[in-house]
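The complex is shown incomplete by one protein chain, all other protein chains being positioned as in the whole.
Chain nomenclature is as follows: A and B, assigned in order of appearance, with residue numbering initiated at 1 for each chain independently.
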Amino acid sequence: MPGGDMAKPLLGRRNMESNPDLAPAAGRTVGILGSGDFARSLATRLVYSGFQVVVGSRNPKRCAGLFPSAAEVTAQADAAKKTDVIFVAVFREHYSTLCDLTDVLAGKILVDVSNNTEINHHKESNAKYLASLFPACTVVKGFNVLSAWTLQSGPRDGNKQVLICCDNQEAKRIVAEIAQVMGFTPVDMGSLSSACEIENIPLRLLPAWKIPVFLALGLFLCFYTYNFIRQVLHPYIREQKNKFYKIPVEVVNSTLPCVAYVMLSLVYLPGVLAASFQLHYGTKYRRFPDWLDQWLQHRKQIGLLSFFCAALHAVYSLCLPMRRSHRYQLINAAVKQVMEKTDAWIEEEVWRMEIYVSFGIMALGLLSLLAITSLPSIANSLNWREFSFIQSTLGFIALVVSTLHTLTFGWTRAFDENQYKFYLPPSYTLTLLVPCTVILAKIFFHLPCIHQRLRRIRNGWEKGRYVKFTLPSATGEYSSGESSSNV
Amino acid sequence: MPGGDMAKPLLGRRNMESNPDLAPAAGRTVGILGSGDFARSLATRLVYSGFQVVVGSRNPKRCAGLFPSAAEVTAQADAAKKTDVIFVAVFREHYSTLCDLTDVLAGKILVDVSNNTEINHHKESNAKYLASLFPACTVVKGFNVLSAWTLQSGPRDGNKQVLICCDNQEAKRIVAEIAQVMGFTPVDMGSLSSACEIENIPLRLLPAWKIPVFLALGLFLCFYTYNFIRQVLHPYIREQKNKFYKIPVEVVNSTLPCVAYVMLSLVYLPGVLAASFQLHYGTKYRRFPDWLDQWLQHRKQIGLLSFFCAALHAVYSLCLPMRRSHRYQLINAAVKQVMEKTDAWIEEEVWRMEIYVSFGIMALGLLSLLAITSLPSIANSLNWREFSFIQSTLGFIALVVSTLHTLTFGWTRAFDENQYKFYLPPSYTLTLLVPCTVILAKIFFHLPCIHQRLRRIRNGWEKGRYVKFTLPSATGEYSSGESSSNV
Partner (left out) sequence: MPGGDMAKPLLGRRNMESNPDLAPAAGRTVGILGSGDFARSLATRLVYSGFQVVVGSRNPKRCAGLFPSAAEVTAQADAAKKTDVIFVAVFREHYSTLCDLTDVLAGKILVDVSNNTEINHHKESNAKYLASLFPACTVVKGFNVLSAWTLQSGPRDGNKQVLICCDNQEAKRIVAEIAQVMGFTPVDMGSLSSACEIENIPLRLLPAWKIPVFLALGLFLCFYTYNFIRQVLHPYIREQKNKFYKIPVEVVNSTLPCVAYVMLSLVYLPGVLAASFQLHYGTKYRRFPDWLDQWLQHRKQIGLLSFFCAALHAVYSLCLPMRRSHRYQLINAAVKQVMEKTDAWIEEEVWRMEIYVSFGIMALGLLSLLAITSLPSIANSLNWREFSFIQSTLGFIALVVSTLHTLTFGWTRAFDENQYKFYLPPSYTLTLLVPCTVILAKIFFHLPCIHQRLRRIRNGWEKGRYVKFTLPSATGEYSSGESSSNV
């Protein structure tokens, strides 16, 4: 970004200057207690943004050199005296060491910028704890979502929100103003009781991905075991054939498409369930059960994991002819051929493979379009109809093409007795269950009678109730066009 | 996004509060007529943003539970009385049911948030129609580009523009203010006659992609037919050989590179035509014909489709050795070899393939760089020179490398009589026409004499006219550096 480091928000500053009655934020004196990394980055940014900065340290002499020269580094009590807004950049464990300052701090605004190392580590949020130690102060929680690095390098596009909460509106306004002059976007999170939530944000580790990842791992494990038994264990036990070399590549490559395919159908299953739910209760005003709500919200992650598995399956498949085992098998087949003097060409096998390879590539191409439009910067440039066309319509076509890929891969093997190892059917037959249910349900919901009923429900119509006491014109109440987005 | 749901724009609210003479937006009472999805989401968002909300419903009792408790749900006439700004969240078909309210609504601002289900469904925009029904009201069009979901979940990065149009500046200002306090970015679209355009926006389905996609499909169809005749029909008719198994994979894989290659050259052809146009007329002030303008604007989409086809071609090619047919052919070749006792190694064939595979990978690598820098978030982080270097220079190198790939693939086959099936030349010779023209034209435009003339034209020089009555110094008028961006 051009001029990242030196970027000072002209607008913010100007606004302040032009409204002198507002106690202009820039030019204001701001205090910082503490001299760690965060304190230093904060001081640097505040100085850049035109504030007077007073740093209160236990050891002002030693620390002075670490702060920008425009900041005044002095004793804690001295710093606290000089300003009304004080950033407390001290670990929670050491809040109590500030208690000597209780008198000097009385009536001032304390900004708690601390984070914890674990989610919900303490019963009480750090900010609440600080407030309980200094009842005469107004504690504002904020700035903790920023890293010292972001503070120093200046706000970039996107990640520049500063979540703020406080019980006092005026104090919140002042701190929000400071954040804005520093180039960040203050976001009001309400009263100080939200501090706990704000403190947990920087500790979150991809929470939306947890369930989908475990789901994918679970499916992988199940299908891997199943395929291992059929492809490796069965020939070893029944025919004493050593097929253990299949463990790293071939068994994985039979497992990945199962996972990808089932996961893809799990993206469209909750929409089908939601529609059935609405049809059954004859209303859209009844809340979905929680598990369905959760599921609907995780569809994007499940879809992306499905694409990831499908892409890995493609790479594994492409690697197959590169391997030694493939080479040796080919040579041995050629040698056998020479001995038997027959022609190696089974027309049916050729067709089967040409077709399923072809469907596989198509499905992968469609899924990659879905994955690309899931990127935030592309999703933001689409209107709702475009997004829904790609994610819902193209996605469903991808599911259908995947089903054709699976069916042509399977061909007639589901009806071949030899394919039932230990009475276990080929794994592709198992994977077909959920997707086919989804596809059939979708077709069912598109039958004219059902489709119309569903549309009426989504436009606000209700079973029973409606007929009795509302006017027909009431259906005219405007409902946004995305009614079909959940299906 | 952290705190998405609860995000209230502090800045907006503060600005309002500090300018009390402005009739502060937040805290203002806002009315909503209607009780559908959109009305509910709108009410929720307005309440979050600090507005007093009055909902007018035909059936207040039944609907009250569906709205946030802070919103007052009452009869339509009652709601209309209580406020000056009223959102009309009712389908166009039911506007006339509001006619009872004509007197109460007189002099108020009506915000039309409706959408249509088809582009240009009605002659008159919904907003114009509403204005004709309520001539005593000021109608503002706006908020229709938002989905109910966006309204409820709060504005995210990017997709938060609210397009507004109105004949009355003051009414437009007030509604823009409300949008801004709600966290959206109001965009002034001028007078109410723009309402039609605004109403069409949510109905657009990737308009910029339509022509490029049809172009790609058209090219695919032509080349597929051509290749089908040469590769499948010819051996069947002339030699009674059954090559129909080539339909799903091999014919597709000969077609895709043709499409990708021609499309890539079509990205650079309009620039060449534009330069010829400028050279011919000796001025840059003459507008390009419309078709050329359109073409220049679709280059990005054509380029991305070219990359998509190239990527599919790569995947298809990589699948070739995985197929049964390949396996059978190999074995049969080995068996034949054994019978004939010769050595299978044609040095020329080996070299041809090593080189064209190598060029193919290079071209794909370059195209993938182009595709990545087309992502909005990356394109935005590049300055003009960087963007032009990648898209124009690297892109042209990709075209040259693709040409080398095609030429080495073809080798001497263009001069081999046996390759002319039904007198049809190999398809690669056909695809070479446009790209080679583009490359030669580019080289021609870089000849010193032509290049200088072109540069002078792009700096404002004009044939004939200029010499006569302008001072030489007039060429000093500053022209931005991107003069070559169109070529």
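Simple rule for what comes next: a residue touches a chain if its C-beta (ideal position, glycine included) is under 8 Å from a C-beta of that chain, and two chains touch if they have at least 3 such contacts.
What you see is a predicted model, and the numbers here were worked out from it, not measured in a lab.
Of B:L42, B:A314 or B:L367, it is B:A314 that touches the chain left out of the display. Looking at B:L163, B:V232, B:V401 or B:L454, the residue that reaches the missing chain in the full complex is B:L163. Which of A:L133, A:L279, A:L292 or A:V335 touches the hidden chain is settled by the complete complex: it is A:V335.
Between the chain not shown and the residues B:A64, B:I201 or B:V400, the one that touches is B:I201. Within the complete assembly, B:Y285 is the residue of B:Y236, B:Y285, B:F422 or B:F444 that touches the hidden chain. Residues of chain B in contact with the chain left out of this view: 1-2, 15, 19, 21-22, 145, 157-158, 161, 163-164, 172-173, 176-177, 180, 185-190, 194, 197-198, 201, 285, 314, 317-318, 320-321, 330-331, 333-334, 337-338, 341, 343-347, 349-355, 357-358, 361, 364-365, 375-386, 389, 459-460, 469-471, 473-474, 476-483, 485.
Remark: the residues of chain A touching the chain excluded from display are 1-3, 6-11, 13-14, 18, 34-39, 41, 57-59, 62, 66, 88-91, 93-94, 97, 113-115, 117, 145, 147-149, 156-159, 201-206, 245-249, 252, 308, 312, 315-316, 318-319, 321-328, 330-332, 334-335, 338, 375-377, 380-381, 383.
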